[in-house]
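Left out: one protein chain. Kept in place: all the others.
The block that comes next holds chain A.
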Amino acid sequence: MRLKLFALLLCAVLTPAATRAAGPDCSRPLTLALHEHGQLYSSTTDQGIDRDMADELIRRSGCKVTVTLIQRARIWQLIESGALDFSLSGISNAERDKFAGFAWYFSNKYYLLVRRDAEVARISDFARNRELQLGVIRGFRYSATANALVDQLAEAQRVSYASGLEPLYQLLQAGRIQGMIIEPFDYPAIESDKIREISQILEFGDAPVPHGLIMSKKSLSANEQDKWRALIRAMRADGSTRRIFEKYFPAELARTLTEFKD
């Protein structure tokens, strides 16, 4: 009886420690960078999906994480160098897989937002008309067909690069570009009268592309990355992720974005 009581006490003492041991290593301050992008994050309001995801992730990990706002192109450079530990809403490709790990938490399609006066009825029409310029965010990659269009137009010097969405919207309105690639969390901006009046949306037709937590392979070991992945999985499993998206999207769209096959 005494022995059983001792064992129970021992378990009670050790369980929190064991739980902590299963979580990420918080022995050093970590860094996470946000970037301004539609409903992902707005520095004006300091709000957005990525902000909420970061807060929830930091809360669950129990780690001290410094959150900064950095341009997307620079984020990838810092992740590669190991100077930055995390960022959010990243998509993968062969080059990025070399230096970054990912933990997926939503998936979405890409669309071409194109000026009505460009007379583009299909995606292929855009490439065919040599007068049309496409605006993209430097450092961004998209779905396969969208990437192919960007690469093709870049070869023909028909791409204008910007550091964020906002200059692209202005360029589109000014007619300096005729199209730009958007995602569902850019919808609110599109719903503004000025943009809606002059533009239309075309779907690329590719499968949804998973987005996730970006982890620097240089600063985080594979074991640590797995622990962060486990946190993301748990957020998805208990509905936290979906609830965050429901703050910004209708419930059906939030479900579509967050319920995907990993």
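Here is the rule we go by: a residue touches a chain if its C-beta (ideal position, glycine included) is under 8 Å from a C-beta of that chain, and two chains touch if they have at least 3 such contacts; residues count from 1.
Here is the rule we go by: contacts and distances are computed from a predicted model.
*Asks:* I notice the complex is incomplete. Of the names "Cbb3-type cytochrome oxidase assembly protein CcoS", "Xanthine dehydrogenase family protein, small subunit", "Nitrate transport permease protein nrtB" or "Diguanylate cyclase", which is the UniProt protein name for the chain that's not shown?
*Replies:* "Diguanylate cyclase"
*Asks:* Hey, which of A:L168, A:M215 or A:I232 is the one touching the hidden chain?
*Replies:* In the full complex, the listed residue that touches the missing chain is A:L168.
*Asks:* Identify the residue among A:S43, A:S81 or A:S221 that touches the chain left out of the display.
*Replies:* Considering the complete complex, A:S43 is the one touching the chain left out.
*Asks:* In the complete complex, which positions of chain A touch the hidden chain?
*Replies:* Interface with the chain not displayed, on the chain A side: 36, 43-46, 69, 71, 74, 135, 138, 157, 160-164, 166-168, 170-171, 174, 176.
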